[in-house]
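Shown next, in structure tokens, is the structure this report addresses.
For this depiction, one protein chain was excluded, whereas all remaining protein chains were kept in their positions.
Residue numbering begins at 1 within each chain, and the chains themselves are lettered A and B in the order written.
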Amino acid sequence: MKPPPLDATAVWISREIKFPRQLFRARFSPDGHTIAAGGQDRLVHLWDLRGEEPLHRSLNGHETWLSSLAFHPTAPRLFTADYQGVIHCWNYLDENSSKPIWTIPSADRDNVRSLVVTPDGRRLISAGDDAIIKFWRTDNGKELTRLEGHHDCIFSLAVSPDGKHLVSGDLLGTIRQWDLADGSKFVRVMDASLLHTRGEQFLADVGGVRSLAFNAEGTLLAAGGMKDAKSNAFCPGKPTVLVFDWLNGKIRSELRIKGKSDGPLNSLCFLSNGTLAGHTEILHANSELVFWKIDQPDPLHSLVNPSAYELSLHPDGRQLLAACYLSGGSGGNGARKRDREKYISNGSTLRVFSLYRQPADT
Amino acid sequence: MPHPGSTSCQSPFHALSRRRVLGLLGGSIGFGSLVQPALAREIAKKNKQVCLIWLDGGISQFESWHPLPGSQFAGPFRSIPTSIPGIHFSELLPHTARIAHKISIIRSMCTKDPNHSTGVPRIQRGDPIDRGVDYPYLGSAVAKLLGPADPELPPYVWIKPGNGGFIAREAGFLGAEYGALALGDGKAPIHIHRPESISAQQDEARQILRERANQRFKSYRGSSEIDAYETSYRMARQLMARKDIFDDTRIDPGDRERYGSHPLGRHILRARHLLESGVRFVKVNSYHWDTHSDNFNMSQRLIPQIDQPFAALIDDLDERGMLDDVLVVLMSEFGRTPIINSRLGRDHWPDCWSLALAGCGIRRGAIVGNSDRDGVFVDGTGYDIGDLFHTIFSVLGIDPRRKKYRHKGQKLAIAHDECGPIREVMT
Partner (left out) sequence: MSAAIDRLITAKAGGPLAPVADDAAFLRRIHLDLVGNIPTSVQTRTFLRDKSAGKRSRVIDQLLASKTFAEHWTDRLSVMLLERQQLSQVPDDEWRAYLKKSLQDQPRWNVLIGEMIAATGKGESRAAMRFLGKGNHHRLTEDISRLFLGRDLECARCHDHPSVDDWTQAHYWGLYAYLNQTRLATHSGEKRSYFVENLATKKVEFQSVFFDDQEDTGPRLPGGKEIPIPTFDEHQGFEKPAADGLPAVPKFRPRERLARDLASGRNNLFVRNSINRFWKLMMGRGFWMPLDQAHSENPPSHPELLDLLERQFVAHQFDIKWLLRQIAFSASYQRSSRLPPGETEVEPESYRVAHLKGLTPEQLLHSILRATGNEEVRAQESTGEEKFDRRGYFTGTNTGLPTAYADIRTIFVETFGQPAGVPEDDFAPGLNKALFLMNDRLVLHWLQPRKHNLASRLAQMKSPDAIAKELYCAVLSRLPEEDEQQELSTYLEAHPDRRRAGLSDLIWALLTSTEFRLNH
């Protein structure tokens, strides 16, 4: 029987994994059988999805919060990075393998905010606080080369579908394009400075290019973040996606949300049918998972969902994984009476959204 | 001879002579000091000064003074050893970690108010028992209790971003005279400069005319409005005569670099100058520390902005031999929550937070108080703002148990009656 067609407007939660600590990153493995996630508790969490219930194990190696992770496209390798510049390579499929295969002790002065692997699986690319893009061999973690040019920390990386180009987005709203084939030559800048705000009395820059995503054909690049931030304290802004025309490097449309979320559009994913999915965040309230037909500024569809920090598309293209916030019950300003008895951390829920009409018998 | 303090003297001529009115443009101007002998003796005794640095919004203690690495709610940053053996700060405070042995940290502050709007005035007033009056902010209180360190300078100067002015409100029931002279962006008020069209002699001449007019008006009238108005001119003229304290050409370029060119760096450097010039109480404000969202990215950017100039200030005061007489207080209205919210921020947390003290009467290198393992609640008894105020007054040589304000026939405690000084942090 033919599977139901892709229909973002009919999205529904088909699986949920709750976890008592906060996970900021979560991805499907290339074969879709594994979810890897990480965040506040410094462990790399793996869930094997093949059985009736997800089977969990964790890998210990990082000494601080996990900040990014990426799977090798073909080999059983998972790369994880943290806030203090360490990158570990793991064999995530071997149950007996609990130590990193190799480690880069100082891939960044501080936070490695983004990791991507080239489609040929040979190079791991990292970038973060020191504003330098670094290339590493995936087999042994040795440094290959580095790219300078950004003036402030890099939030996001993406490789074009044809594997020929890399784009990097930073705090100041600058996107740089690099030619991966030609010794990583700098090609051009694309201007996403709308996604950066520095008001007169601000103490810091707010915003940045928090997410980058190519469409399947490689003709469009979407950059996610927020514009018009009002302060560097509550950092409320307007979640915004800038869709660039890859050919001429100019913004062809600006997408917005309809709900009240005021945090950045921090994760973006194009579906195979050209629909763009994104997620944002908000303080102490429900946020939303958003879908756009990129020619319309307003969403095609939104689903109320807690704040989430990463979206990952299943290899079958029909499921989206989101690392979402889950309130533990303690919270707000100052301790309540019940907090004095038990003060509980916030946690996460890893939600799998199915992108088609829910079958009647589910 | 009428008492000099009387406000209803019937004779308008006792203060100024005809000769002064007439002969001014001929001779030299001697605008002498207004110090009375008794006051000069008091000053020699009480040469204490205060610098309060206020990070408005709530600096995160997890990302600064009390990192608790490896604990449940710790942030992602490293912690680094300080010059106090066994004590670590967040890696975001490298400069201050290096000079930690010169300062003290209280890690067990536990206060009541989780709100800014009520918490900030409450804390800056010492959270006294409510007696139906507006208590003065700390700067006004010290201005009243110790008087000006230099009688020619305003006793209480406030360096802040945005607009300046004169903030009488902070003086509460003490009266406008004890308000704060606010320097917008740390700059001298523009009107401190006499316009070029008016020479010093002409200014003196017209001031005397003004004062004579006031003498006449004041005779047969007694009122605080008249006194307050005349005082405002006296203070204005004193400030004009001492505008050297704002002279930027005296700033060493090396200092600018050590403190940083960002606003808080410049403002703390300005504070050091004012302290060197003899201002009794200098408050420096920085706003937007209330990182409910994106606390970690923001802390990375914000905390170095206090780290660099604060360490420079402590070093400079030490080097100039001023650290025994200047009290430095670095604080916010509360700390930030252990748990992390949906915007990757921390919310307000008055239940267990930290502040830094240094200088006059404060021990060097003391870490006072502790939290539970996860930094959620204070381990043992926490200290409230009233305790902090007792401590501040005590190290300044003011006995908070005996010294009282007098207001409309009432005697009012200067600090919360049921609190006491934090002995562990005092020498």
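Here is the rule we go by: contacts are C-beta pairs under 8 Å (C-beta built on N, C-alpha and C of every residue); 3 or more make two chains touch, one makes a residue touch a chain.
Since the structure is predicted, the reported quantities are computational estimates derived from the model, not experimental observations.
K.L.:
Over the full complex, note down every shown chain the hidden chain is touching.
P.N.:
Checking the complete complex, the chain left out touches B.
K.L.:
Among B:Asp56, B:Glu230 or B:Glu424, which residue is in contact with the omitted chain in the full complex?
P.N.:
Once the missing chain is taken into account, the touching residue is B:Glu230.
K.L.:
Specify the residue from the set B:Leu181, B:Ile340, B:Ala358 or B:Val425 that touches the hidden chain.
P.N.:
B:Leu181
K.L.:
I'm checking contacts with the chain that's been left out. Which of B:Gly139, B:Gly172, B:Pro189 or B:Gly278 qualifies?
P.N.:
Residue touching the chain left out of view: B:Pro189.
K.L.:
For subunit B, which residues reach the chain that was dropped from this view?
P.N.:
Contacting residues on subunit B, toward the hidden partner: 6, 8, 18, 21-22, 25, 130, 132, 154, 163-166, 168-169, 176, 179, 181, 184-185, 187, 189-195, 197-198, 202, 205-206, 209-210, 212-214, 216-218, 220-223, 225-226, 228-233, 235-237, 239-240.
Operating definition for what follows: only the chains that are shown with their structure count from here on.
K.L.:
Could you give the separation in Å between the centres of subunit A and subunit B, each centre being the mean of its C-alpha atoms?
P.N.:
Roughly 45 Å separates the two chain centres.
K.L.:
Applying the document's contact rule, which stretches of subunit B touch subunit A when the two form their complex?
P.N.:
Residues in contact with subunit A: 57, 72-73, 75-78, 114-115, 161-162, 262, 264, 286-294, 296-298, 300-302, 305, 334, 337-345, 347-351, 374, 376-377.
K.L.:
Under the definition above, what is the set of subunit A residues touching subunit B in their complex?
P.N.:
Subunit A residues touching subunit B: 22, 24, 40, 64-65, 67, 82-84, 110-111, 129, 201-206, 231-236, 263, 281-285, 287, 306-307, 309, 325, 327-328, 330-335, 339-340, 343-346.
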